[in-house]
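My questions all concern the structure below.
Left out: one protein chain. Kept in place: all the others.
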């Protein structure tokens, strides 16, 4: 899983029916100490996040292991809002 | 998932029977603010897109979670045409 | 699988119910001779590790093949604490 | 999926029984306009290709979705020979 920052949303008129019920966010993948990596992705929200939130994203088949995403063709889902990443060495 | 731009198509005479019914596009993966990453892929279209469109692609087992791709050996599918990616920070 | 060093933990109030029973660690992926790669991830602990430990992480669907993680939407799990990586050439 | 060029083959005496019936090729992953990326992989052939051919490869669980590879522990399969990748922008 990766830490990421919510930096945008997606508007789409032509999309799969399966994607219509979910909210899609553009996320910036973070590295150590919440530093930016320059890598971006698009994730389905499963916890109710907003712009600027630091979140935890999961990828691959795990992205579909939630009530919200089990029928959604997503490879990346937001599964937590991160309040603190403490005690780093 | 990733944002990508449709930049080409693929012509192939010798291919798996399973791939024959679908349309394959070359896509350029985009980063923040629709900037190019220099990374490319080939994706199956599930929504009806065209050259120059900005699209949303999904990868891995999720790429096969659509009516069109469920029997297709694809690892990347186009699942939406993106009209806007707004409110970025 | 990859060698990694446990460098932090995650605190989160808003998260999926499925993630609540598990402990999440920030890990720094290591390369040859335990050297840092600059790449980080977040992993579910399945063996009981602590800060500074060198661990083995597994990714993808394999991350869910443990008693602790089988219902958890994780793409990365800690599956061993590494005591030595010997006889390198 | 990715475009790739067939650049070599693999000879192996000690291998899994499951791999014995298939032909393994070393492929060079291509980027835009068939340019080299410097990244290589090894793929199972499912369509009958030869040295120098430009091919389409699929990865992950999709690599096992063909008659030839369904029992093969491969993460990369060649699923088409590409004759042209046209109309690029």
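As written, the chains take the letters A, B, C and D, and residue 1 is the first residue of each chain.
Just so it is clear, a contact is a pair of C-beta atoms (placed from the backbone, for glycine too) under 8 Å apart; a residue touches a chain by one contact, two chains touch by 3 or more.
Only a predicted model underlies this, so the values are computations on that prediction, with no experimental measurement involved.
Touching residues on subunit D toward the chain that is not drawn are 7-16, 18-19, 24, 26, 28, 38-43, 51-52, 59-61, 63-64, 71-76.
Looking at subunit C, the residues touching the absent chain are 1-3, 31-32, 46-49, 56, 58-63, 65-66, 77, 79-89.
Please note the rule applied: only the chains that are shown with their structure count from here on.
Separation between the centroids of subunit C and subunit D, computed from CA atoms only, is 31 Å. Per-chain CA centroids place subunit B at a distance of 19 Å from subunit D. Multi-chain contact residues, meaning those touching two or more other chains, occur in subunit A at positions 59-61, 63.
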